[in-house]
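Note that this complex is displayed minus one protein chain, with the remaining chains in position.
Right after this comes chain A.
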Amino acid sequence: MTAATATAKLTTVETKLLVREPGSLFTFLIPLFILVVFGSSIGPGDTTLLPMTIAIAIGLVALYLMPTALATYREKGILRRLSTTPVRPVSLLTVQLVLQFALAVLSCGLLLAVAGAALGARMPANPLSFALVFTLGTASMFAIGLLIAALAPSGRAANGIGVLLYFPMAFLAGLIQPASQMPAIVVRIGEFTPLGAFRQSLADVWTGGAPDPLLLGVMAAYAILVSLAAARFFRWE
């Protein structure tokens, strides 16, 4: 069979595994739960809640789901086993990244659909700006996830590091309490973290403004530099 058949089969199998993984369901349910619980108290013009829940969804996929999956594959010797077959282990990593990104898009799509249809929340005025911010924010967070996967000795360790990183990042990003209720200096520091820059850029898009180039630069820098570090430190076994 050809490499295309193998990649197709790999994608099918990895999709099944992702669906069977209980963690996947949680990355849908937790942001949705927050949206629905707080959604009852927002006004029609609210520009805070949706950006927060989208940032939470991306944070969960990037810091919990993806690093745990990748580190587990290495821990179980699956990447090494693949390297003895005609398929290269990097194919598996690529398929995983694409699927995790698809999961992130689906999760956000669900949030937008529920918020738009059931809660009457406001949608971003400029879809292109939203797509740009979403892509950069997801890329920067996935880079952090890849670095965790590269450094963690086991799937369990990756999960632990993900948890440890998530809470301070979520706090600085204004996801635990809204940024408007936080000290200005903390908000300012938060804007230099990938999740904070992401949340703030989303909020800018929602209020109808253009995203701040500085924040886009922060996300792009994390995406590139941290990915390079992850590639540098990644071990196949």
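Criterion: a contact is a pair of C-beta atoms (placed from the backbone, for glycine too) under 8 Å apart; a residue touches a chain by one contact, two chains touch by 3 or more; residues count from 1.
Just so we're on the same page, contacts and distances are computed from a predicted model.
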{"item": "Undisplayed chain, where the name is taken from the UniProt record, one of \"SDR family oxidoreductase\", \"ATP-binding cassette domain-containing protein\", \"Cytochrome c oxidase subunit 4B\" or \"Outer membrane protein beta-barrel domain-containing protein\"", "value": "\"ATP-binding cassette domain-containing protein\""}
{"item": "Selected residue (touches chain absent from view) among A:44, A:86 or A:213", "value": "A:86"}
{"item": "Residue of A:17, A:113 or A:131 in touch with the missing chain, whole complex considered", "value": "A:17"}
{"item": "Where the missing chain touches chain A, by residue", "value": "1, 5-6, 9-10, 13, 16-17, 20-21, 72-73, 76-78, 80-81, 83-87"}
